[in-house]
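All protein chains but one are shown at their positions in the complex.
Let's look at subunit A:
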Amino acid sequence: MKPFPVYVGFDMEDQGVGAAMDVDLDGDALDLLGDALSDHKPSDADFFNSFEDDFDDADLA
């Protein structure tokens, strides 16, 4: 991997956010709903994920 001094994309601390980004204000009620449902099985559990393990570089040796 090439030298990568800064991981971009996650450091939002220094960036100002406008009122439009404060959507979580109305999400408080939705958060409670999420907590109530968090014990349940995750949704879309039937999605296709039956792949072979294709990312083992030992196959390339």
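Just so we're on the same page, a residue touches a chain if its C-beta (ideal position, glycine included) is under 8 Å from a C-beta of that chain, and two chains touch if they have at least 3 such contacts; residues count from 1.
Going forward, contacts and distances are computed from a predicted model.
Chosen from "Aspartate aminotransferase", "COP9 signalosome complex subunit 3", "RSH4A protein" or "Guanine nucleotide-binding protein subunit beta-5", the protein name that UniProt gives for the omitted chain reads "COP9 signalosome complex subunit 3". In the full complex, subunit A touches the hidden chain at residues 1-4, 7, 9-10, 12-13, 17, 19-21, 23-25, 27, 30-31, 33-35, 37-38, 40, 42-45, 47-49, 51-58.
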